[in-house]
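Below is the structure I would like to discuss, written out as structure tokens.
Left out: one protein chain. Kept in place: all the others.
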């Protein structure tokens, strides 16, 4: 059996699966009494798989969204895009590998693609800082947004970050300033902006490239104002209450459709997108092309105007005009 | 006698002046034979002063332009401007003290003032890097240019730098990129730009805030593509030929009027602006206000258009359209 | 609750206050004092009010409530609040250690105001402005739907009436009890600030202690001119989060206003006593022409 990453909530299932593997390695012909046991275990595993993956809680979805084998921005770019030209650097300080900006073609449509970039392995993750962006990364994205607008290219973004990096240098170089500028520019670009939540949507670092004219989310991705762990630490002084907080924060794709923030949800195979990346990516391609198609006809100024109206409606208040 | 900074070409004069001081400290009543000598020396000094300062060579003017007591950007701001609000920082990396950006009022006219900033003493000079700007300084200036344009404030600049700083970090953070961007923005801002060369005009670092709709230079300031010393090092492998190269480079205010680059020259008192800063500053105020007045009526787009035409004409070529 | 109700509710308190149209200094009982958190010396409250809540011994800037801010910045008698009834709902039915509605009720009671920000029309140095001030006492002046909506309307009102915008920020960040609705206010307010800029109307922000997270990373730093108060803590990530992430202690003064000035992030650090004059002067430059 190949070792695979086991999420917390998969553990009971994984243990039974391991046991089954072990049983199967025995010679059943010599141990006929085990045949029945194997059958029973198989049935139990089937039942447990249903109940484990059938309806995931918010916290379980957060775990799936962080699964190391989950398809990442780079996978989407490699699979969905052709004629890719990566654009590097902010032209002022550095090139942040935690964010990718590229000219890329999806289904014949020329676009500018932006995405948070996590690594496949530890080495890559260190280079890419686990998808946690520094100010120069946001400034690279801003540069790409301006380029897209100047040349009428729609923007497609892939959201997958635990959040903007909380470090000394990031603060020193104006993390808040860079994010604010990204929000400002993205809100005003006169080209279509289609966003896809593919994994983690951590706070301001996600939002900096994470809103537009259409927001699509994978079923097990999340998008949240704060990580469930940090929320639990602050409100309960107990990170162990993360699961509970995940439920309170309304951070799942489904919740966010209800709140009017997310437009569509891409279903994932049982267990998560990593169980069948090809199917998920082809569904994403279809949704993105659909969104781009629907937005293609609009006038540049009208696109930005509609995006403003869209943002304008978000929020639930009491009282109102007094 | 108070110690003062003596420029190379002043030395013979300074020596005589020192001698005269010494003679005067003797009791002339007890040494009547010296009275005549004092008279003669005084006359000789007078003659030498005429010939020393009467017509300065290019290289002598370069020395005057670098005189430590020469009035600096900060002096002009303090003397000419009221209601000064300094604007700090590039909002991305740092605040470069080698360049100043400020909201400032000159003779009732609200402006944005930019200037290279040298120090009065060693401590200040170290803080201000002797007026040698890093990329974040140019980026601060760019920010101020945008602010000026957005709110219709004319820009007044004071040029006084040996050049942009040639250092590892400056290159690392895109010295060339910052200067190029400053040139681009300054060429296009739709508000009047009046530049005053008050001291050194060293190459790209000067140019980044050193061209516009009107270029005024003090008589003993210089503006050059390269320092005479560096030019001599490159062409003659001998920095000692700086004086000769200063003559070749056509870097004086007078030369630059002839080349069609400089519009007006502000005369300085004999010996240089530091001999009577008040007079020089009030002359500068008058010229700047005159230029601002002349430019005030123009339409924003027309100002930038005329600036382009102005730049467009600079250059002497052979051959032409073939 | 309208501004006049609100000031009425506050009448017994010791803050100086703008009551309806007239500036009224509330009586400060003799002998009431506060210990300065910076220099540990005793400061009498009367002294503190006189000195715009700056410690006369060490210059430490105490927190100011929204009413005091308005009083400090607006030309006397010019402030007229709008959108005073916009306040937070509890869209997620959020329950942390205590239910969000309870936190809201407590804050409303404690601060005698319905939300963490007060916005209104005013004049500053005779320039017509929209003035908005945040009050940190109100759930850390975190930005939920109501704060986001009020800030957005502040920009929109300024655009409609060709006014400048002056905002004094102070906030712990996004209001997590409203989940993503709160995060999205960052984009919404940033978009509104951008529209103001496109209209070439001036925007001056004053970063007061503390301004963190989603407020810093959206409208607060999108101003044409940014001032910060001395010693104010300003940044994106909170110091504790950073220390936990990098597993080392932060340098002294990290994320202070002075540190930000050094790093090019703000135009100046302005002591509170000079703030009104400085903001007024900036408006003289950016709002065009002379004072009326």
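Just so it is clear, A, B and C label the chains in written order, and each chain counts residues from 1 on its own.
As a convention for this text, a residue touches a chain if its C-beta (ideal position, glycine included) is under 8 Å from a C-beta of that chain, and two chains touch if they have at least 3 such contacts.
Just so it is clear, the structure is predicted and the values come from calculations on it, not from any experiment.
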Going by the touch rule at the top, give the shown chains the omitted chain contacts. A, B
Cross-chain touch to the chain not pictured, restricted to B:34, B:225 or B:283, is B:225
From the list B:71, B:131, B:204 or B:272, which touches the chain that is not on show? B:204
Taking the full complex into account, find the residue in A:153, A:191, A:250 or A:266 that is in contact with the omitted chain. A:153
For the chain not shown, which residue from A:64, A:92, A:194 or A:281 touches it across the whole complex? A:92
Which one touches the absent chain: A:136, A:160, A:200 or A:219? A:136
Touching residues of subunit A against the unshown chain: what are they? 83, 85-96, 103, 110, 136, 140, 147, 150-153
May I ask you to list the residues on subunit B that touch the chain which is not drawn? 164-168, 170-177, 179-181, 183-188, 203-204, 207, 211, 223-226, 230-231, 234-236, 245, 248-251, 255-256, 259, 261, 307-308, 311-312, 314-322
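Criterion: only the chains that are shown with their structure count from here on.
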Could you run down the chains that neighbour subunit A and subunit C together? B
Winner on contact count, chain pair A-C
Return the chain whose centre of C-alpha atoms lies at maximal distance from the corresponding centre of subunit A. B
Could you state the distance in Å from the CA-based centre of subunit A to that of subunit C? 34
Whole-Å distance, C-alpha centre of subunit B to that of subunit C, is 43
Go ahead and note the Å separation of the Cα centroids belonging to subunit A and subunit B. 55
Two-or-more-chain contact residues of subunit B, please, as numbers and ranges. 91-93
Contacts with two or more other chains, residues of subunit C listed in rising order: 197, 221, 263-265
